[in-house]
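Shown next, in structure tokens, is the structure this report addresses.
Missing here: one protein chain of the complex. Every other protein chain is in place.
Presenting chain A:
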Amino acid sequence: MFVTAAYAQQSTTTEGNEAHDAATAGEVHTETGVAHEGEHGSGVFPPFDSSHFASQVLWLAITFGLFYVLMSKVIIPRIGGILETRHDRIAQDLDEASRLKGEADAAIASYEQELANARAKGHSIADTAREAAKTKASADRAGVEAELAKKITAAEARIAEIKSKALADVGAIAEETATAVVQQLIGGNVTKAEIAAAVKASADN
């Protein structure tokens, strides 16, 4: 029982003339202390010393009452206000953020729309151009072909004309050649009529 011993020792040294009180004080720790209510202080376990109860309650009422008023009139409205303001601000910022997000989404959607339109338009332009080019190419080809056919026809006619003319000349050339050949070979007098008949006969053969 270190506590009791120390307490008793302390009491005897400081309050030597009250040795009797100190001795009883040692036991008070385990007892109620109520028995000493009448005596003022010294022997009673301090928290159970009723002589200062009235003063404690009065000052507690004053200080706690003041504290309560300070809390309810100043501190709590103030902290509540701070939290409220922050809460409002956060809600407002969230609204703003969702509004901006909506705008951004709309912008993206319209951009996508425009892009799709442009792509479709591009396709149609390309198709039209391709069709026109194809039409023009086939028309050109038809024109060229017709002209070529005409030229071929003309050339063939000319070739035929030249050919018939050449063929007509062949007899005369052959008669001349044959006359010259005969005169060189036999030096005879072969008439033109005989030679022509001979050429005609070989040509017919």
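As a working rule, a residue touches a chain if its C-beta (ideal position, glycine included) is under 8 Å from a C-beta of that chain, and two chains touch if they have at least 3 such contacts; residues count from 1.
In this text, contacts and distances are computed from a predicted model.
Peer 1: Which of "Carbon-monoxide dehydrogenase small subunit", "ATP synthase subunit a", "Amino acid ABC transporter membrane protein 1 (PAAT family)" or "Sulfur carrier protein ThiS" is the UniProt protein name of the chain not shown?
Peer 2: Matching the unshown chain against "Carbon-monoxide dehydrogenase small subunit", "ATP synthase subunit a", "Amino acid ABC transporter membrane protein 1 (PAAT family)" or "Sulfur carrier protein ThiS" yields "ATP synthase subunit a".
Peer 1: In the whole complex, not just what's shown, which of A:Val74, A:Leu94, A:Ala160 or A:Ile173 touches the removed chain?
Peer 2: A:Val74
Peer 1: On chain A, where is the contact patch with the chain that was removed from view?
Peer 2: Counting over the whole complex, chain A touches the hidden chain at residues 2-3, 6-7, 9-11, 29, 41, 45-61, 63-64, 66-68, 70-72, 74-76, 78-83, 85-86, 89.
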